Every structure is written in structure tokens, then in C-alpha cells.
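A single protein chain has been removed from this complex, and every other one stays in its place.
For clarity, chains are labelled A, B and C in written order, and residue numbers in each chain start from 1.
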Amino acid sequence: MAETTYLEAIRQGIAEEMERDPRVFLLGEDIGALGGPFRVTEGLLDRFGPTRVIDTPVSELAIVGAAAGAAHMGLRPVCEMQFIDFIACAYDMITNYVATARYRGGLSTPLVIRGPSGGYVRGGPFHSQNPEAAFLHTPGLKLVCPATARDAKGLIKSAIRDDDPVLYFEHKYLYRRVKEDLPADPEILVPLGSARVARAGHHLTVVTWSAMVWKALEAAERLDREDGLSVEVLDLRSLVPLDDAAIVASLQRTNRVLIAHEDTRTGGMAGEIAARINELAFEWLDAPVRRVCAHDVPLPYAPPLEDYILPQAEDLVAACRWLANY
Amino acid sequence: MAETTYLEAIRQGIAEEMERDPRVFLLGEDIGALGGPFRVTEGLLDRFGPTRVIDTPVSELAIVGAAAGAAHMGLRPVCEMQFIDFIACAYDMITNYVATARYRGGLSTPLVIRGPSGGYVRGGPFHSQNPEAAFLHTPGLKLVCPATARDAKGLIKSAIRDDDPVLYFEHKYLYRRVKEDLPADPEILVPLGSARVARAGHHLTVVTWSAMVWKALEAAERLDREDGLSVEVLDLRSLVPLDDAAIVASLQRTNRVLIAHEDTRTGGMAGEIAARINELAFEWLDAPVRRVCAHDVPLPYAPPLEDYILPQAEDLVAACRWLANY
Amino acid sequence: MPSSRSTAGPQPLPTDLSATDLLALYYYMRLTRVLEERLVALHRQGKVVGGLFRSLGQEADAVGSAYALEPGDMLSPLIRNLGSMLVQGATPLEVFRQYMAKAESPTAGRELNIHFSDLERGFLGQVSSLGTMVPVMAGITLYFKLTDQPRVGLVYVGDGAMSTGAFHEGLNFAAVQRVPLVVVCENNGYAYSTPTRMQTAAARLVDKAAGYGLPGVRADGNDVVATYEVTREAVTRARAGGGPTLIELVTYRRKGHAEHDDQRYLPAGELEAWEQNDPIARYRDRLIGAGWAGVEDLGREDARVETEVDGALARCIDEPFPAIGTALSGVFADPPAAEPEWYRALPGAPSDRRAGEPPHG
Partner (left out) sequence: MPSSRSTAGPQPLPTDLSATDLLALYYYMRLTRVLEERLVALHRQGKVVGGLFRSLGQEADAVGSAYALEPGDMLSPLIRNLGSMLVQGATPLEVFRQYMAKAESPTAGRELNIHFSDLERGFLGQVSSLGTMVPVMAGITLYFKLTDQPRVGLVYVGDGAMSTGAFHEGLNFAAVQRVPLVVVCENNGYAYSTPTRMQTAAARLVDKAAGYGLPGVRADGNDVVATYEVTREAVTRARAGGGPTLIELVTYRRKGHAEHDDQRYLPAGELEAWEQNDPIARYRDRLIGAGWAGVEDLGREDARVETEVDGALARCIDEPFPAIGTALSGVFADPPAAEPEWYRALPGAPSDRRAGEPPHG
């Protein structure tokens, strides 16, 4: 067992699936000789050759469209968006073509679209986005956002094996900052749609995912130390399908819930979760469902501005205190 | 005073603004000689000439991009999407370029993107969409959805005069079905961000917009007749900015709220409203906030399937009864 | 899919088409036209649920190009490629059912008109967003290439669709990857009301080919043999590993964009001129003139078309719409179906009460 970074975990997961299933292949910009800007696919061209690691023109829409066509025929393409922000260029293809293919015409379209997402890295407005809300809304797409190395590996493998299109949003801040001992087990699989209790607690629940999980854990630690508050951190891991049962179960234990995400607030995932909690467990609420999210502005570049606009651990601390005192 | 249809009201509003302000011009596919597939722009080419009514190639991204460039320079473009579904093709341009232009670089981008949206017309999955949730989430875009002829006119005029980009989603089912006496007043203006009480009531509130307003009114009528329930119908008119105060005020009167929209549920606008209600007026809730929305599937073509998937007046009746009995 | 060569008839047969093939081309064009005419009648009667899109005058380009494919090849049609789909084996029965949204339609009432697929028979249905199918077919043919199968793909684009980003990205991708894809541009003069000169400043649409490093050819789209021949050549090149070809077929859309379109935007006389260039009438004259077929042969094909169309219509006209319960299945493989919304499956009482607590209010 060796320490594996979040980034290596993704690479391992992809490589293992390519090894296991000859139908799996990769396409994206600069994923071959370069290995992608963050080196997620480093070494895979050498290992699997240019018919399974395909460098494409700068054409996100064509990458996804071509992946869809190949997927209809039984292949299992994994597309890289060089930065996940550019997934916007393939929005029509993803939402109108890929997402609807099975429903419209029984076309199986098992593909994965993955790429570096998220902020806290001074990337400015176009290299820091979390585009989950843009796709959450389209029936037919699954959506996962790992926070740990283990989940990064387990979810990429499950995503590749899934028979539906899966958007896999990896967080670039975690790439090399998060590592853990992973068994050399090629069957680390994390099922889509299952949340994980990242830390158990009984005073209140923070529902979150991706990089924000680490901020929530930091906040929980501090609240424990400074306030004697026991905060449960629920790492959703998948946004679609959403593990409603895990959210409700946690809420039933704590009766207070904070939803935290890095993306901007209005129209974000937190709204959906708040509505579901109302529908599924209203009577268990001892305080309003509250959100901690980025401010509703494009993400600025200057460090103090980025830090101000994005939610930080101390914001979670403050919000948890507010909820606990309610 | 003559009866003006919703469709004529849009056309009148556009024409009056073109008359009033030489900076206003139109661009879109087939908006000139054809007047658009629904004839919204009929007659405007003859009246204003080909430099103010520009037929474009089939290029939604270029239509919006060119509009943005012209808007930076002080013009006021109004773009038509032939069906609003095709706005997906301009998604990157709208969310990454247009929405961020002022924040990034102080670039003023006063443009309107409008087009026929909505279902109930046997249009199938690609001629029936309500893409509000896809844009709601992007800071920098305003979003309006009129339900009446008066608001159709008042909002298009306000949208054109607004200094920010506005998405104006008109509902094709209402085009010729909704009419009203409009004064020949060129200053019918409906401010962005202000909701309208479409029907006052005190037992519960239905928060809704666009075509669903009419279904809510029908349901309210029936609930009054059959159950003696007094249902308030709040027509939001604008989704961004959202009239939080009107929602809270209504809820404070009725203590029960149903949010109804035609678009699919998951990740839709109703989630955002549910979250805001939790944040702003949780203690006034005597029942969970509930949603009535389309089922989470691409909209099917066959009449019974479309009717099943979309929310109908009787669904609102059932949901209101549930809430009232809670 | 030409059958083996034969040499009947006084003039030599064109290219590699047999007399049987020549009759088949006639049959498919007639079938296209008659089927659409029946659909017009059904549309007037309100039996066609949505819009109706004619290919009147374009039957040759659709049929001739599709006929250049072999079994195992795949095409993706546009709204005016009913003829292409028929060549690939789509049936009048399926088409009627689609337009009338019948339960037994290929998409079970979910999609409209000829938006349906059968990967076995070799056609992949379009979606509405123009240009989309070009990258998707680039992917299908990438699959052919990656798996070393000698199969070819064919995708249609209109003069309008060529303005989309999707077309550009897809064609460029296909060209760089040298996939076995033939791209047929049907230049029918209009995109809805927009004439081709307002769609592009290029002198000819085929002039775009060089920009992608591709061979480009232009042919008379109303000559079914010509459309067959140019496509056949491109298909052969693609199959041999020579990569994509861009073909421009020049034709004319003689009906409005859809049935409701009164074509107010047409310049005077233009339509009438093209009526003189009807692809079926031209081909009929040629078949007879060259001695490749007799009047009776053609009469037999005409009768067969009528019988088949009538039979298909009779069979499905009274079929039901799909049952509403079907609408929730198949968004995902897993889960196989969505739950009905709560207000449809009305719970007798709220299910989320805190155990033992009285209800609010």
C-alpha cells in the first residue's frame, strides 16, 4: 500500500478500466503526449497507444458528439475537458443529444465526461467553475464529484462501467493536496448515488461534496474543539442520482442542516436539496435549511477577492453556530 | 382599445421600442421576410428595413456573440432564437461571455434574447423546452417569463430598455390563446423583478409564472368552488431578479406555499424558491414547501404522454388540497 | 446496395447499377413521394400530431446517395431524407406510426416524424439541433475505424446546417481522424426562408471542402443516377481508408419548410422553374428513353408503392396512442424508470410526519 494522490487515483482508475475493458478509450485535447495540463492521463498514450488515447482538435462539442456516436456502437469513451469550464461549449450536445438518446430512441450512450473543476487556485472566472447546476437539471445525466482519493478512483471506475452518461467533476485543488493509502485492489468501486458520512455527529448536519468536504471537516473539528458541537459531515459524492435517504437519515438524527457548496448560490444544487428536504422530512427540521455557497458573481482572480467570494471553513463555522443557536 | 393577443403584444412592444430608440435592432433566423415561424416579427422588416431587422445564418452562437459586440458599442440588439430550445447552442457565449462582461471588464451589454418556449403544443423534446434553470444559475443574466399580454408587452419593453442582458422567454402556447384589452399607451412598462398577485387568496399560495399561471388560476377557481379554499396565485413574471418580498408577503398571509412550474423538477427554479423561503420565512411555514413540476424526463411527443409528463390544472388542485389538509 | 451488374436494355447501363437497381431507385423515389402525399392528407385531417416536412423535389438526392451504401453502413438522415431512410429499410408503417405518435411507433410516441433509429438496419435518427449529427456520425465512423471494420457512414447537412458550429467541429474532427464518413450537403436553396446566399458568402458550398483538407464534389441533386455515382465514389474512397468527402447536391425544396409555410419569401417564377426539373419525372423519362425500363415496369412499381402505402396506413390508422405509464421509463438504464410525481400518486396522508407527533396547523 502506497500513498496515492487524488490525481493518481483518477489515473489509476482509468488505466485499470482500460486494461480490463478494451472498449474503453480516451479522447480530449492534449491528453496524449502532454498527458493533459495536470498530467491526469500521463503515460496512458505510451501504454495504450494512439487508438485508445486520442488527441483531438479544440472542439469540445465534437469530442462529446464523437464520443456519443462511438458509445452507441458499444465503445466506452472517456472525454476530457481541458478545464471543465469549457464543457459549456458542448452544452447543446450534452443536454439535447447525449442526455436524451436513451429516452428518445433506446440508444445506449455510456460515456464519461471528466475534467478539472473548482476554484481556490487563482484561476480566474474561466478556470475555476463548478458547472454541476448546469447539468443537474437535465434528465438523463449522472453527476459525480469525488472528495477523496478513494472515491476519485472508485467513482471513475463506476462511471466508466455505468451504462448511462456520467459527468465526473474532479477538483483541481485536491489533485495533489489529498492523498491516502489505497489498496492495490482493482475492484475499488464506489456505487453512483451513494453518499458517505465523512464524519459522524449529532448536533447538526453539513451536506456537501468535493473540495468543500475538507472545509466542512475543518469546521467540524473546530466546532468540536471550541463549542463542543458535534457536526455530521455528509459527503454526497453523487449529485445525480442523489442519495435522498442518506440526507434524510442524517437530518433525522440532527434536526438541523446546512448545505454547503463552492458554486454560486442562486440556482445551485443547494436549492434542490433544500426542496427535497422540505418534501421528505419537513417535520424533522428544528431550524431552517440554510445554504453556504459562493457569492453570486463570476469568480475573480485576485487572491483576496477569490477568498472572499468562495466559502471558507470559517464561514461554515459561523453558519453552523447560527444553526446550532437557532 | 382593441383586444391584443400575447403575440401581438410582444410585436407591439418591440416595434414601439424600435420607433422610440434608433439603437434597437433585431437579429435572428428568418425574422425578416418570414417574420419568424410564429410571425412575432411580421411586418417589421418592411417597416424598419434590413439594417434593423437582420436575417442571419443558422448560428445561434454567432447571433448572440454579434449582439454582444454591437451592444458593447451602444446598440440595443434583440435576438430571436427560432425556438428557445436552440439557445443551448449559444450557452457558452451567453454564460461565459455575455453574463460576465460587465463584471470582468466594465463592458455594458444591453441585449435581449427572446424566443418561443414551453410545451402543451405537441412539439416533442426539442420544441417545448423551458430553459430557465440553465441560465438562472449564471450571475449576470436577467430572466423574465410573462403570462399575460400586458406583461408580455410591458416586459419586452423594459427588457429592451434595461442596461443588462435579459432573457425573455415567451410561451408559445399563450401566443394566440391569451388576449386582453391593452391601452394604446406606448409607456406600458413592467419593471423587471416585480411579481404580480394574479388572484388574491388567504388559505394558500401558488407561486408560478408563464403558462402555468393560467393553470393555477383554473385550479384556484375550482378549489374555491368545490372546496371553499381561497388560493392566492402569485405570478412571478421575473425569475431574476426574483421578487423575494412578494413571495414572503404572500406566505406570511397564507402560511402554505406550492411552487409550480412547467419545467422538469430536479434542478429547476422551484428548488431555488424553496431554499429562499426556508431562509427568509421558515417560521411562517405551516406545511412543507411543495413543488408541482414536469416529471424528470425529456418531453415526449404523443399527446397522452405529453399531458401526463407536464403538470395540469388538476395536479395543482390535488397538490393544493394536500397542502390545505396538512 | 447495387445488385450484380447486368446488361439488359439498348443503352449501356450507367456505372455499376443493374436494371434491378435502376428500378429500385425509381421505387424508392415513388415510395417517398406517395408516402408524403398520404401524410399531407393525414395532416389535413389532424391525424399527424405535429408538423409535416416534405421532401418534394428532393427525392433523388436522398435516394441516390443512400443507395450508394452497403449493408452494414450507417447513415444519419435529416428531415428531408425520408427517401434515404426507406432505402436503409425503414418502412412506411414505421413512418406513419411516428407521425401519428402511435404506441407501436419506433420511439413509442416519444419523438416525432422521422426522428427514429435502427442501428441494425443502419440509420441513426437526427435530433432537431442542426449540425449535431455530424460529430455524432464522426464518432460512429471512428468506431468503424478503431475496430477496423470496412464500414462507412453517411451524414446529411442542409445549406443552413452548414452554418452551425456543430457542423464545423464535426467535419474537422472527421477529417483529422480520417474516419470513413461521407458528408452530403443538400443545397436546396433555402434554410426555412433564408436563401443560400444569405447563409454563406461562398460561391459554392463545396468550396468548404479544401478548408478541411477534403475532396469536394458537386453534383446535380435532381439526377438520381448522378447522386448515386458521386456518393458511391466517396463511399468507396472512405471504405478504402481515404477519409471523408464533402459532396454538394444541388436541388430545390419545392414545398415550404413545413406544411404551414406559405413560401411568401420566394422570388416570382423560381418555384415554377424547378417544377420543370422534377427528379422523378426526369428519371422516368430517362429510364424509358434509354430503354432501361418499360412503362409497364414502372406501372408495376407505382402499383406496388400504392399497395404498400395503403396497406401500412390501413394497418396503423386506428392504433392507439401509447399508454401514459410508458412515459416514465428509459431515461436511464439504471434506474429503468422514474417515479411518478407525488401529486399524481397521491399519498392519502403526508408520509413524513415525525413519529408520534400531531400534524401542524
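Heads up, the rule we're going with is that contacts are C-beta pairs under 8 Å (C-beta built on N, C-alpha and C of every residue); 3 or more make two chains touch, one makes a residue touch a chain.
Keep in mind it's a predicted model, so treat the numbers as computed, not measured.
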Chain not shown, its touching partners among those shown: A, B, C
Selected from C:Tyr212, C:Tyr252 or C:Tyr265 as touching the chain missing from the view: C:Tyr212
Of C:Met85, C:Leu142, C:Val176 or C:Leu287, the residue in touch with the unshown chain: C:Val176
Listed residues B:Leu7, B:Ile31, B:Val78 or B:Met93, member touching the removed chain: B:Met93
Residue among B:Glu42, B:Asp227, B:Glu279 or B:Asp307 that touches the chain left out of view: B:Glu279
On chain A, residues whose C-beta touches the chain left out of the figure: 29-30, 32-34, 37, 55, 57-59, 61-62, 82-83, 85-86, 88-89, 122-127, 255, 265, 286-288, 290, 292-293, 295-298, 300-305, 307-309, 311, 315-316, 318-319, 322, 326
Hidden partner chain, residues of chain B it touches: 25, 51, 54, 56-57, 59, 61-75, 77, 92-93, 96-97, 100, 102-108, 139-140, 142, 162-164, 241, 279-284
Touching residues (missing chain, whole complex) on chain C: 163-169, 172, 175-176, 178, 198-203, 207-214, 243
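As a convention for this text, only the chains that are shown with their structure count from here on.
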Distance-maximising chain from chain B - centres being C-alpha averages: C
Chain ID, smallest distance between chain and overall C-alpha centroids: B
Where chain A and chain B are represented by their mean Cα positions, the distance between them in whole Å: 31
Chain A-chain C separation of Cα centroids, rounded to whole Å: 39
Whole-Å separation of chain centres (CA-atom averages), chain B against chain C: 34
Multi-partner residues of chain C (each touching 2 or more other chains): 107, 110-111, 115, 127-129, 165-166, 331, 338, 342, 352, 360
Junction residues of chain A, two or more chains touched: 92, 96, 100, 103-104, 139-140, 279, 282
